[in-house]
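Yeah, one chain of the complex is gone here, protein chain that is, but the others are all in their spots.
Letters are used for the chains, namely A, B and C, taken in the order the chains are written, and counting of residues starts over at 1 for each.
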Amino acid sequence: MSMDTVLFWFLSLIVIVPALAVVLLSNPVYSALSLVMTMVGVAAVFATLNAYFLAGVQLIVYTGAVMVLFVMVLMLFDLKHDLQTFSRGKVSGFLKIAGVGVMAGLLVGAISLATKKPSLIVEGSPLANELAAAAASGADNTKILAENLFLRNMLGFEILGVLLLVIAVGTVALSRSKGGTHARD
Amino acid sequence: MQEISLLLAVGLNHYLILSAILFTIGLSGVLLRRNLIVVMMSIELMLNAVNISFVAFSKYNYNPEGQVIVFFVMTIAAAEAAVGLAIIVSIFKRFKEVNIRFFEHLKG
Amino acid sequence: MGNSSLEIIINLAKTVVVFLMMVQAVPILVWLERRGSAFIQNRFGPNRVGPLGLVQLLADAAKFLNKEDFVPDKGNRLLFYAAPVFALIPAAVAYMAMPMSTPLKIGDSTFLIQGYEVNVGIVFILGISAMAVYTMLMAGFGSSSKFSLMGAMRASAQVISYELALGLAIVGVIMMYGTFNLTDMVLAQQGAFHFSGFGREFSLSFLPNWGIFYQPLGAVIFFAAAFAESNRLPFDLAEGEAELVAGFHTEYGGFKMLMFFIGEYGHMMIASGLMTTFYFGGYGIPGWTIAEVYQTGVSIFGSETGGSIFSSVMHFLSYNVKFAIFLWIFIHVRWTLPRFRYDQLMDLGWKTMLPWALFNTILTATVIFLASQYVI
Partner (left out) sequence: MNHQALIAILLLAPLVGFLINGFRFRSQNYIAAGSIATSALIISFICAVILFFELVGMSPESRTIKAEFFDWIAVGNFKVNAGFVVDQISSIMLLIITGVGTLIHLFSIGYMHHDKGVTKYFSYLNFFIFNMLILVLGDSLLTMFVGWEGVGLCSYLLIGFWFSDSAKAAAGMKAFITNRIGDAAFLLGLFILFMSFGTLNFHELNALAPATMEAGWMGAVTLGTLMLFIGATGKSAQIPLYVWLPDAMAGPTPVSALIHAATMVTAGVYMIIRLNPLFVSAPNTMMVIAIIGAATAVMAATIGLTQNDIKKVLAYSTVSQLGYMFLAVGVGAFGAGMMHLMTHAFFKALMFLGAGSVIHGMVDEQDIRKMGGLKKYMKITHWTFVMGWLAIIGFPLFSGFFSKDEILWNAYSSPRGHIGLWIAGVVGAMLTAFYMTRLMALTFWGKSRVDQSVHPHESSASMTIPLIILAVLAAVSGFVGVPHVISEYLGHIPNFWEHWLEPVIRKLPEVELQSVTHSVSEEWTLMGTSVVLALSSATAAFIMYTKKLGSADKVANAIKPVYDLIDNKYYVDEFYFGAIINPLIAQSKKLWYYVDVNFIDKMTYAVTDFTQNTGKLVKTLQNGNMQQYAMYISLGLVAVLSFVLMR
């Protein structure tokens, strides 16, 4: 049993148990903190997949910013009265649970069917050899990622920048109170 | 032997199944929870699930595009969270609750 | 982790040692802070228990352990207990990635003088230390106290805001060295001040090749943002005694309080360590390159192992001297500067430091590009 195998099983536990907690716990603050745990676990999974930079970014962006926002908002709301945890409706509830269950089964089935074929792993990326070399030597592939991001996906990157600007402005517009920052709403 | 090798030899499908499980958990959260914020968190869960499969494909296919996509997904997820939370705050200000049924008012 | 079981065991033990080192530095720092503040503000510090009050800390520890361990009635017990634990972990985990000296080579085995090496060290440390926010939020929410919650809100907003400036300030360093790896950065700062660009070689023999000379603006921004990140004066709005009693740890006492203390000092240490590594040559000794130190060691002890040990010890000392200087600056600033008002804090973060950090990034990128493309 190699180190990677142990890590994988451990990490899948770290990822899945808090994920279940997110959905099942009725206190949203616990849900949020469980989700943080999941995010950290996902970051670790990224690291086991040689995506060290992405693991760091996952930590910074998700746990450091997105989830902090969630937790802050939750704590600000401070929901005193009990909120119904799950939605009602016998037919739709059954449909939802059944749908999710069937889908889970189908997904797993699809994956196990598909991975039996070797065609799921394809060669042919222009940077494949570099990446393979990096993976083989255990070296960092951040540089390859950067080359891909800034040379081949420049347009997407720029569009994302514009999107972020729009989002920033839109969020400020959405959440500001009427009459400026210091006015009471 | 089959079971043991399944346990020991971790490969692409292990990661994919992990991703699928995470995705399904997130989906069930979206479908079933009433708290808007938890619904949004479940969406984040689904996005993370997809990210795992992207990175796994990236590693096993030696294709860096997968990681680039994950980078994009993260950015969009952050943006989505910001806007979504802003909307939720507005709804909370109006109804003093974040039950998802208040979102029905947005259908117009 | 290592090739042989011995190496694995030693490496595991090493992480424990580094963690303990960090924890044990805290009492010293507390003593230093109290003595220092006493000198700076002309008042009595610890001076009764033991020589120079050195044993005061032990007395304090005994007091902390014996104090009543109470929980607020309306509070959330789980979060209330979890918060101090989480205060400790991110700081410790992040600090362990800091390179403190040259690797120790004994026979075929190599031991790094750091908890573990991470390839994307900067990103790792930033990501881990970002998790410290949860501590404050958990503590604030779990206490079920208005002061705590407000303190937590302020703290988290402040940390998120300054993380931007901090990150952007580091981007300049990353672009300059072209790596995320902290050890590589330290190695890049060896020797005398020299660089090549515009088709020429520039060098100044009397200056060390430190990052501060390339990134002065970035260094200033980073240092200021690091103060804010570690919630210390002049940015300690989260626990401003005059306004919020003690901020997020108002309801804490005893050993849990101590853990918050350790966490806070841990962040200070991370900031000092990063400052040293990015801008002041890391464990490098000015005017004495690693190879020279190693050769000296070899000539003194007559063996390669001896040289390696000599090099590690010397560099460890060098690192700790720089590290201590920055820690002292942290303490000194705390007892000399007044606290910001909250809106001033936000203005400084968003309207002053962020634009300057952006400017620094753009400037660095432009200069690096021009230097590689054009010949003067």
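Just so we're on the same page, contacts are C-beta pairs under 8 Å (C-beta built on N, C-alpha and C of every residue); 3 or more make two chains touch, one makes a residue touch a chain.
Since the model is a prediction, treat every value here as computed from it, not as a measurement.
Considering the entire complex, the omitted chain makes contact with A, B. Within the complete assembly, A:M103 is the residue of A:L24, A:M103 or A:L174 that touches the hidden chain. Among B:L31, B:A49, B:L85 or B:V98, only B:L31 touches the chain that is left out of the view. As for the chain not pictured, it touches subunit A at residues 87, 92, 95-96, 99-100, 102-103, 106-107, 109-110, 113. With the whole complex as reference, residues 27, 30-32, 39, 100-101, 103-107 of subunit B touch the missing chain.
Quick note on the criterion: only the chains that are shown with their structure count from here on.
One inter-chain figure worth recording: subunit A and subunit C are separated by 29 Å, centre to centre, where each centre is the mean of the chain's CA atoms.
Within subunit A, the positions touching two or more other chains are listed as 53, 57-58, 65. None of the residues of subunit B touches two or more other chains. The part of subunit A that touches subunit B in the complex is made up of residues 1-2, 4-5, 8-9, 12, 15-16, 19-20, 22-23, 28, 31-32, 35, 38-39, 42, 45-46, 49-51, 53-54, 57-58, 61-62, 65-66, 69-70, 73-74, 77, 79, 83-87, 93, 96-97, 99-100, 103-104, 107-108, 111-112, 115, 120-123, 125, 127-129, 131-132, 135, 141, 144-145, 147-149, 152-153, 156, 160, 163-164, 167-168, 170-171, 174-175, 185. Within the complex formed with subunit C, the residues of subunit A that make contact are 3, 29-30, 33, 36, 40, 43, 52-53, 55-60, 63-65, 68, 71-72, 75-76, 139-140, 142. Interface residues of subunit B facing subunit A in the complex, by the touch rule stated above, are 7-18, 20-29, 31-35, 37-38, 40-42, 44-45, 48, 51-52, 55-56, 58-65, 67-68, 70-72, 74-79, 81-83, 85-90, 92-93, 97-100.
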